[in-house]
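I have placed the structure first, in the form of structure tokens, so that the comments after it can refer back to it.
Only a single protein chain was left out; the remaining protein chains are all shown in position.
Moving on, here comes chain A:
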Amino acid sequence: MAQLDLQSKLAILADAAKYDASCASSGTSKRDSRGGKGLGSTEGMGICHAYAPDGRCISLLKILLTNSCIFDCAYCINRKSSNVRRARFTAEEVVRLTLEFYKRNYIEGLFLSSGIIRSSNYTMEQIVEVARSLREDHDFRGYIHLKTIPDADPELVRQAGLYADRVSINVELPTEDGLRRLAPEKDGGQIESAMSDTRAAIDEGEEAKKKYKSAPGYAPAGQSTQMIVGADAASDGDIITRASGLYDRFRLRRVYYSAFSPIPDASAVLPLKRPPLLREHRLYQSDWLMRFYGFKPAEVVNAAGDDGMLPLDIDPKLAWALKFRESFPVDVNRAPKEQLLRVPGLGTKAVDRILASRRWRKLRLDDVARLTVSISKVRPFIATIDWRPTLLTDRADLRTLLAPREQQLELFAA
């Protein structure tokens, strides 16, 4: 391979990383660069430093160490048989890029993943070396997220967790059969056992921290995973069930969904049509329902249609409400928090505001309007002292009334 300059390598290895959906840089321990020699800080909340025209936030320098790979997973642009240009960073180059970008306030830190070269252990060693050098040689205190290689030596994976804020292992596909078909060299069992090792290490780290304040934190931002959506036959219902199983068993912080998107030089095994991006969005919304709104996985699955798919035209909370109309209207002056959280259009903040306000006054519809983003969305599902939507919840056309109209935004209009 001809020598590539750093900029060309960056183009190739960032391009190759863009199919990974994770970008978050939040939820880690607080620290800053005072009293140190290096740079960087984390304040709990991550910062999105820019947004790309695909609507996604750029928070980390997200790159691969190399896009060469000995594996041949059909959904992956870096698979062995793919015809893309290959490149490889040295550990030192990644370190330099991270530091220089960070100093200019372009990023919150690094997300490093890699194709597998030579062997899983060799690749994992390189990944760990980048993180080690950042932390130890440069006293870097920004965010680091490492993608670990599931069948690498557990000791290497453990080291990764010592340097990184977050580690992740991708489950890749929601079904075992899908994985067998599209990634014949990957082993679902191994992926899960790596996740469970990581969970154990995180738990241990937390225990140690309780005992000795100075114990090194192990991946304080936890572990996450990613699933490709739309490349196998799993329905939304299947995916939600699988995700909630992963949350429970491995205490994941996040499950990312990545709508399979056509990749250059696509393998013949993949569907040519991309699944609608909205599907991915609906899955994230269903994720929120479980994580922040107290929905049980089975309830979210209930919001799906007979084919197991969440409706695309309305969000899953509204879909659930329309299916279980007997749970409404909810009396905003009396209902407990759990019930308020079920009202379509009421977010967690609005619910908190309602709870705080109603201690001081009986809420009228006007009051609720001030506390929510859109009263028209909420109105059919609530009762206040001056409002009761008896007829509306029975209306057969409620869905059409509430489904959002398509909207186009013109970017370059004057």
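Descriptive notes on the structure:
The rule is simple: a contact is a pair of C-beta atoms (placed from the backbone, for glycine too) under 8 Å apart; a residue touches a chain by one contact, two chains touch by 3 or more; residues count from 1.
Here is the rule we go by: contacts and distances are computed from a predicted model.
Set against the options "Sugar ABC transporter permease", "Type-4 uracil-DNA glycosylase", "Alpha-ketoacid dehydrogenase subunit beta" or "Extracellular solute-binding protein", the UniProt name belonging to the omitted chain is "Type-4 uracil-DNA glycosylase". In the complete complex, the hidden chain is touched by one of A:His49, A:Arg251, A:Arg291 or A:Arg325, namely A:His49. Where chain A meets the missing chain, the touching residues are 6-7, 10-12, 14-15, 17-19, 32-41, 43, 47-58, 61-62, 72-74, 79-83, 97, 100-101, 103-106, 175, 177-178, 180-182, 184, 232-233, 235, 259, 261-274, 277, 306-308, 353-354, 356-357, 359-361, 363, 367-368, 370-371, 407-409, 411-412.
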